[in-house]
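Missing here: one protein chain of the complex. Every other protein chain is in place.
And now, subunit A:
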Amino acid sequence: MTISRRDLIKVGLAAGTALSIPSVLRAQTAPAAARTARMVMGNFTDFDPVFSAAYSSGNHGLAIYDTLFALDSKLMPQPQMVGKWGVSDDKKTYTFELRDGLGWHDGTPVTAADCVASIRRWGQADTGGGRLIMERASDISKIDDKTFAIALKEPMGILLDILGKASTPCLFMMREKDADRPATESVNSNIGSGPFKFNHALAKPGATFTYDRNEAYVPRLEPADGFAGGKVVNVDRVVWDNIADQQTAFAALQAGEVDFLLEPSADLYPAIEGDPNLDLEVLNKAGNVYFMRMNCLQKPFDNVKARQAMLHLIDQEAFMRTTFPQEYISTVTSVFGSHTPYSNDENTGWYKKGGDPEKAKQLFKEAGYAGEKVVIIQATDVPFTNNATQLLAATLRKIGVNAELLPLDSAARSARYRNKGPIESGGWSIFMTFESDYERGDAAGNPTLNANGEEGWLGWPKSDEYEALRAKWAVVKTLEERKSLARKMQQEYWNFVGTVLLGEVVSPIARRKTLTGLIGMPGLTPMWNMQKA
C-alpha cells in the first residue's frame, strides 16, 4: 500500500479539524479574552471570608458577597445593602431596611433573617469589632422580611464603622442556612449576593479560581467610591491565577497572559517600569505598617526599659530599605498609623532619624540586662521579615545583646507565636509582622492595639491605664472626641511600649495598560469598576 501526498494532506486536515473541535466548542461558551481579566492575586486556602481573616479570603469575599455598609474613599461608612436606616432618640436601637433587588446567587431573595444570622456568626468569628458588638448588643432580631434591628445596652458611636469595616474578617452577608453553621466551621458553598458568582466548575484550588459577572446583581445608583457606591462590573469574567513564582508571573504579564499582579516583588519594579505596556500603580495609598512585637512576659522584655530600648534602637529607614525602594517607604511614629484620622504626634520624642543605639544600650543596662538570649523569629517566606530580622539581630549584637535568629516557615510560626513560655520551653522574644495602616485606626476592634496582658494579643503587653482609655473608644460620640482620646491613648502607649514600629510602605500593583479603572482601598482589592480594553 502506498500513501500519496494528497492522502497525507487529507488525513492531516481531518486530524486537525478533530483536534480543534473541543477548543471551538469551548470558545462558544467561554467569554472572549478581551472580556476576561486575568489577575494574579496569590493563593487562598479558605473560601469562607468570615471564618478566615486572610486578606486573600477577604478579596474572594468582596467579589461574591455583599456588605450592609461599606467604606468610601474617605473611609466613612456608607449604606451598601442597606436602603434606609435609623437610630432611636436614646441612640441605643438601630433599625436597618434592606434595599430592593437583593438576591442570592441561587435565585432566592436576601432577607433580614439572613442578615441577622450573618451578624451573629461574624460576631463570634471576629475577635475585634464583631465581638464588641455582640458584647454590647442586647438584641439583634428581624422585624420583617426586609427590616432588622440591633438594640444596644448603651450607645455605641462606632457601630456603623464596625458594620462597614474593611479589615478582615469583614461582615459579609451569607444565606441564613450558611450563617447558622458554627463560626469554627468553614462555609464552602460560595453562594453570596455580590457582583460576581463563583464558578465552581472551573475552580482548581491552589491554581485558578473563576468569577463570572452576576447578571442579576442590582448595583446602587451612586458612582463607585471606595468600597461604597455602585458595584458595576465591566468584564464578563475574572480569573485568579495563583502563580507561585514572581519571575514567571512577571513574564506572564509581559507576554499578556495575565493583566494584573497584586504585589510584585520590589526587585521587579525597574523591569516593570521599563516595559511600555505595563504600569506600576499604588492602589492602597495608605499602605502597610510594619512593626515588631516583644514577648512582655519573659526576660528581657518583661522589663519596660528593655522595650523602650528597642524603641530608641530602630532606624526605620534602614529597616525598610532592606526590602523596599526608597520612594515607597516612610517613617511612622503614631501608634494609629500615618493616614488614619487618629494619627497624632503625642509622646513621640523617642523618634530620632537613624536611631539612637547609645540610648538603647543605656536603657538595656537600666533594665538589668544580663546577657539573656533574645530569640528573633525569622519568617523566611516573607521578604521583609526575612531581611529585617537579620538586620535587627546584627544591630542588637552591636550593642551587646545576645540575639539569635530562629528561621521558621509560616505554619511553624503560627504555633510558636502562641507559646508564652521562656526560650527554653520553645518560646520567643521578638517577631515582626505588618498590617494595613487603616487597621491602626480601629482601636476598639484591632487586637494589635490591645494591652490587656495575657488575655490580649501576641506579646501580651499590659497597661490598665491604657485599657481604661481604650474602653471609651466605642462609646465616644464624635470624631473629634475620638481624636482627643487617641492622643491620650498614645501618650500611655509609648510609655509601656506594646509595639515597636519599623516603618510604612506602599506596595504598588503591576498591570497591563489595557486594564483600567481599578479601585484603590486599604487591604482589599475590589474587582468591580475595572475595564479591559
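Keep in mind that, in the parts below, contacts are C-beta pairs under 8 Å (C-beta built on N, C-alpha and C of every residue); 3 or more make two chains touch, one makes a residue touch a chain; residues count from 1.
Note that in this section contacts and distances are computed from a predicted model.
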From the list "Carbon starvation protein A", "Sulfite exporter TauE/SafE family protein", "Binding-protein-dependent transport systems inner membrane component" or "Amino acid ABC transporter permease", give the UniProt name belonging to the chain omitted from this structure. "Binding-protein-dependent transport systems inner membrane component"
Can you tell me which of A:Lys91, A:Arg416 or A:Lys462 touches the chain that was removed from the display? A:Arg416
Check the options A:Asp114, A:Asp241 or A:Asp315 and report the residue that touches the missing chain. A:Asp241
Residue ranges of subunit A at the interface with the undisplayed chain: 19-23, 26, 43, 45-47, 51-54, 125, 127-128, 182-186, 188, 204-208, 241, 243-245, 247-249, 251-252, 254-255, 257, 381, 408-412, 414-418, 433, 447-448, 457-458
